[in-house]
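Just one protein chain is left out here, and the rest sit where they should.
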Amino acid sequence: MKAATSRNLTIAFFGLLALGAVSPLLFMGSKLAPWLEVILGGLMSGVLYSLVALGLVLIFKASGVFNFAQGAMVLFAALSLVRLMEKMPFLLALAVTIAIMVALAWLIERLVLRPLVNQEGIVLFMATLGVAYFIDGLGQTIWGSDIYTLHVGMPKEPKILFEGTFEGGILVSMEDVIAAILAAVMVGALALFFQKTSTGRALRAVADDHQAAQSIGIPLNRIWVIVWSVAGMVALVAGIIWGSKLGVQFSLQLVALKALPVVILGGFTSIPGAIIGGLIIGLGEKVSEVYLGPTLGGGIENWFAYVLALIFLLFRPEGLFGERHIDRV
Amino acid sequence: MSGTLIGCDAVIYREAGQFKTTYASDQQLFPILQDRIFVIGFLVFAFGVMPFIGTEYLFRAILVPFLILSLAAIGLNILVGYCGQVSLGTGAFMAVGAYAAYNLAIRVPDLNLLVVFLLSGVFSTLVGVLFGIPSLRIKGFYLAVATLAAQFFIDWLFARVKWFTNDSSSGSVSAPPLEIFGRVFDSPEEKYLLVLAFVCVFALVARNLTRGAIGRSWMATRDMDVAAEVIGIRPMAAKLSAFAVSSFIVGVAGALWAFVYLGSWEPLAFDVNRSFQLLFMIIIGGLGSILGSFLGAAFIVILPLVLNQLPRALGISLSTEMISHIEIMVFGALIVIFLIAEPRGLARLWAVAKEKLRLWPFPH
Partner (left out) sequence: MNLHDAEPQTVSRKLGEVVLRLDGVSLAFGGVKALADVSFDVREHEVRAIIGPNGAGKSSLLNVINGVYQPQAGTITYRGETRTAMEPHHAARSGIARTFQSLALFKGMSVLDNILAGRTLMMKSNVFLQALRIGPALKEEVAHRRQVEDIIDFLEIQHVRKTPVGRLPYGLQKRVDLGRALAMEPKVLLLDEPMAGMNVEEKQDMCRFILDVNDEFGTTIVLIEHDMGVVMDLSDRVVVLDYGRKIADGTPDEVRSSQAVIDAYLGVKH
């Protein structure tokens, strides 16, 4: 089937799915509120997934590398921040963490990316696997492996909104709302950065063809350091938000791993794809846990995202917004 | 990813005087006389001498896990190294083998244990082929993420569905004693020999397959699947057969791991970390190489032991927790180092060493 038709069909399919998730709203009247809470909760966590996925898309767009270490970076950034905050005020700790992430980016570029520059994608992917393990071990060696609570001034009490419209109102976590807003701002800024600035253009050129970009004078190495640093910032923001919610601990990494199916859904090279993919996954997870949880037993969240990505890939291997790859012989 | 055939670079000096007059003799398993002698000597040592000189610790903590993991690594290497299909779900296929063997052994108690092991491989094959179907459309790291779906789903399945664990309240199960043809294999030496026998047979089978038509179809699909299709190789047949053979071997390895090494286990024994561990083994050992699977497994089994002893040897005291963190760091760093310095792994280093030996003691 033609690319456009299959894309439209897929969007229609997921639109219907979303509608299906939302449709009980039409029939539930006063019981609306709990449903809305589930949906809002799903969308919130979806936004957070999108944030991590964004880091992945950034790196892929600019260096053609699928960065398996993104999750480890999220944990490492959060760990560094929370431990530094024990010794110094928040803003100073933040600054130092940012410096650490930039240094990390520089090291990765120097020691991993540069020597492997002409290798195929799969080799680079495996290298990021190694980097993931390294950062994981490094973080726990330096900062320890306990659970740390992160206080960044996020409001912890949930608020009840819309008391007039819905009976009892809707319980909304203000923390999630602020997180969503922060994430949305970040995403918007990055999207603008890529589209409008010259550095953004250079990044896109590099993603397209390393050698061609080099031949027009784009400094590959510097670009990569920039990109990985920005991805590090994104990881830091994601780490702060997730860490504040869940506590900074190892499972953060697994949560961040879920960004992989998000990127697959959305297509590796697309920022809007990362956003929409994250929302779909976040929503789908919450809804399936509520719908299917009672029958199948808990823990569906462990695999739902991956299975969804798998099913998706069968119909559309390049993701919602990704570019179709044509084999030229 | 390019693998390399060991023995591809004919070492002419060592072959001096050994001219092959028939194709059959050129195509035998170890065409060079020195290699044949070495392998036979090694097997005699492993089967006949080792059981008498090894310590219990050596068998239980080093040789048995090394052998079983080598087997799993061979299985994974067929899929990833020879056929180029990246899989991060190997742990799950080992789990399928383990739980299949457990359920067969408990529910059909009269079944010969060897048959149980082989049947568990069959179950693993069925699951493997099922999860291999996406590979027909999906490639590269997309496929890797898709295999994670298999890993996490199967993890959850064995934890959730009580039937698999025979309604065990704690979620962990214990394997029945190893009794084959009336003889109980419970001493470390006996377990070692049992596993050694399995590994030798399977290694031979794997080697034969990779040297035959099916192995060539795997490698062709890995190297350039469009060209493979043009010469008549069906990508579907090649990929699914790779998944099938690979899962079979990995499933049997899983059953062996559960029954012979662990004794009792829970689903976590086969989680995503196991998948990564096996992948690291074949990357470090050498993709597309049977020998590499052994070398990689040896490396990964021995490294933690070395790292454990090293701080004490150097006079630094570290907690076991710290050591395991450092171990993770070292693994990660080694992966990167190997990918940069010698992407074809220890097996390639070994082949290069043999080339050097060919000229020794002359410098060039």
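Points worth noting:
By letter and in written order, the chains are A and B; residue numbering begins at 1 in each of them.
Heads up, the rule we're going with is that a residue touches a chain if its C-beta (ideal position, glycine included) is under 8 Å from a C-beta of that chain, and two chains touch if they have at least 3 such contacts.
Worth saying up front: this structure is predicted, and the values here are computed from it rather than measured.
Only one residue from B:Pro188, B:Gly251 or B:Gly288 touches the chain missing from this view: B:Gly288. Residue B:Glu229 is the one among B:Asp35, B:Glu190, B:Glu229 or B:Glu327 that touches the chain missing from this view.
Touching the chain that is not shown, out of B:Ala146, B:Ala175, B:Val195 or B:Ala220: B:Ala220 (per the contact rule at the top). Residues of subunit B that touch the chain left out of the display are 1-5, 8-10, 22-24, 27, 205, 208-209, 211-214, 216-217, 219-220, 222-224, 226-234, 241, 245, 288.
In this text, only the chains that are shown with their structure count from here on.
Contact residues of subunit B toward subunit A in the complex are 1, 86, 134, 137-142, 144-146, 148-149, 152-153, 155-156, 159-160, 226-227, 276, 279, 283, 321-322, 325-336, 339-340, 343. Subunit A makes touch with subunit B in their complex at residues 66, 111-112, 115-116, 119-123, 125-127, 129-138, 140-141, 145, 257, 260-261, 264, 296-297, 299-300, 302-303, 306-307, 309-310, 313-314, 317, 327, 329.
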